[in-house]
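Mind looking over this structure? Questions follow.
Only one protein chain is missing; all other protein chains are in place.
Letters A and B mark the chains in the order given here, with residues in each chain numbered from 1 onward.
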Amino acid sequence: MNFLNSKNKVGSSFILLFSLIYLAAIFEIPVNESLSYDVVSARTLPYCLALVAILVCLLQIFVSAEDDSEESLHTAIQGFQWRPCLQLTAAMFLYGMSFEFLGFLLATFLFLLVGFAILKEKRYLLSLAVAAGVALFMWLVLTQLFSIHLDSGEVYRMFFGS
Amino acid sequence: MNLLNIKLFRTQYTKTSLRILFYCVFCSVVPAALGSDRLHFLIPGGAGGGWDTTARGVGEALTRSGIVAGASYENRSGGDGSKAIAYMIETADRQKNTLMISSTPIILKSLKNIFPQSYKDLTPVAAVVADYGAFVVKADSKYQKWQQMIADYQLDPRNVRVAGGSVIGGMDHVVAAMALSKSGTDAKALRYIPYNAGAKAMVGLLSNETQLLSTGLSEAIALAEQGEVRILAMTAPARLSHAPSIPTLQEQNIDLVFTNWRGFFGAPGMSEEKVSSLQDSLGEMYESKEWEEIRTQRGWSNLFIRGKEFTEFLQAQESEMAILVDDLGLR
Partner (left out) sequence: MLDGILQGLNTAFLPINLLLLFVGCFAGTFIGMLPGLGPVSAIALMIPITYGFDPSSGLILMAGVYYGAVFGGSTSAILINAPGVSGAVATAFDGYPMAQRGEAGRALALAAYSSFCGGTIGAVFLLIFVPFLAKVSLSFQSADYFALMLFGLTAITAFAGKGQVLKAVLMAVLGLMLATVGEDPSGIQRFTFGITDLYDGISFLLLSMATFAIAEALVVILRPAPVESEQSSQDVSFKALGSMKLSKEEVLDVAPVVGRSSVLGFLVGVLPGAGATIASFLAYGMERNLASLKEKLKFGKGSLRGLAAPESANNAASTGSFVPLLTLGIPGSATTAVMLGALLSYGVQPGPRLYIDNPAVFWSVIISMYLGNVILLVLNLPLIPYISRLLDIPKQFLTPIILFLSLIGVYLVSFNPFDLVMMVVIGAIAVFFRVLNFPLAPMLLGFILGGMLEENLRRALMISDGSLAFLWERPITASILLITLATVLIPQLLSMLRKNS
């Protein structure tokens, strides 16, 4: 079977790559010479893990015929809707990045609104109401009911001071 | 509330807005008074931990005794406490009313160059509670006195393995090493067995895995009173009023006093009037019966050090630990 079409091989290659980076990073770990009674150092277990992972990956890629019979990657991803999925991931990423700047309320409101739009909700007024409602409701419950401190955000401070 | 929450999604938006209104009214019953005498606590760890309970205990005593109008708490964990320090420094200009809680391990971590920023970049306000290092054996242990244990240790350090609730080079390890070194033995030969919490280390001792436990006095005292374990020594300067039967290292001719303080820091560049007014508030709290109640419940020892003395105290503790960390080769 074509290499790029086998789910097993693609996945194993990915983990192999990760393991190699992991292996390289092990040599950055300092070893404390003064702890002679600790026969296992901070490097020992990572070292074993990296070797096992690399071995299994190589097995998967070159030897194993494990479920090669299953559907190929190509057919498996047929009809996948990559666009909304990627857009949502990007929206979450932006939510995380802008959380401190926008503050809980504004960031959440915008994230939900964008999320609804990505998933093609056409009733804009309803979207607006739900996004505002959920953000406000959660904010009230968390800050007022449970007195959890949520940062009000740079934007809020720009307009209202601290 | 679950029910309402669901309906909030399910019903049309006319109803939604009504419900939001309802919640606004409902929640405004909970007063959210914003004033300058409201204190804000920054806690470098999660809810329910040691820093968290201390900060909330102090905040509770301050508000209930009416010294401040209210207190809010912000948990900002990450980086083993260093995220909160960095946050205090970055946002110093709007942390005028903020107290960050901290304790001895933060000095140790700064020493080992783990943190990019040091506690020295912050404004020390005051230490409020203390805990002391305690050396604990099982009730059926053959050691009755500290010196008996030392004698055995000198024969072979493997006779006395020490459990502790911190990593190697962490506070419990360092305190044990200090005590051993002051007792005239080779602290480098110490077999320190790390556990990931004081309670787990206690289990290690009780299940006969180790012969000695190095931990905080407050964590061991209840079990000692109930006769499960015996405390050979602790590192306070003198016997404590709430535990008069526990001997200090000093009276056993070991010259070591070690205090695990918990105290507060302000943002860098906090004005002197602000610092002294915060210190006054904490001093006033010390007199209140609310504080006394919370303190005894939690088993905390009083330790109030403010102003210049606090800075000097921190420096002394740092240099004392620095020598040992270097001796052990842990830096």
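Remarks
Everything below uses one rule, namely that a residue touches a chain if its C-beta (ideal position, glycine included) is under 8 Å from a C-beta of that chain, and two chains touch if they have at least 3 such contacts.
Here the structure is a predicted model, which is why all the values come from computation and not from measurement.
When you scan B:Arg56, B:Arg230 or B:Arg306 for touch with the missing chain, the hit is B:Arg56. Listed for subunit A, the residues touching the missing chain in the whole complex are 7-8, 10-12, 14-15, 18-19, 22, 25, 29-32, 35, 37-42, 45-46, 49-50, 52-53, 56-57, 59-60, 64, 66-67, 70, 73, 76-77, 79-82, 84-85, 88-89, 92-93, 95-97, 99-100, 108, 111-112, 115-116, 118-121, 130, 134, 138, 142, 146-148.
Against the chain not shown here, subunit B presents residues 1-3, 6, 9-10, 46-48, 52-53, 56, 60, 64, 74-80, 82-83, 86, 112, 114-116, 158, 161, 167-170, 191, 193-197, 199-200, 202-204, 206-210, 222-223, 225-228, 297-299, 330.
Keep in mind that, in the parts below, only the chains that are shown with their structure count from here on.
Across the complex, subunit B meets subunit A through its residues 5, 8-9, 13, 16-17, 19-20, 23-24, 27, 30, 32, 40, 72-75, 94, 168, 188, 191, 328-330. Subunit A contributes residues 32-35, 37-38, 125-126, 129-130, 132-134, 136-137, 140, 144-145, 147, 149, 151, 157, 162 to its touches with subunit B in the complex.
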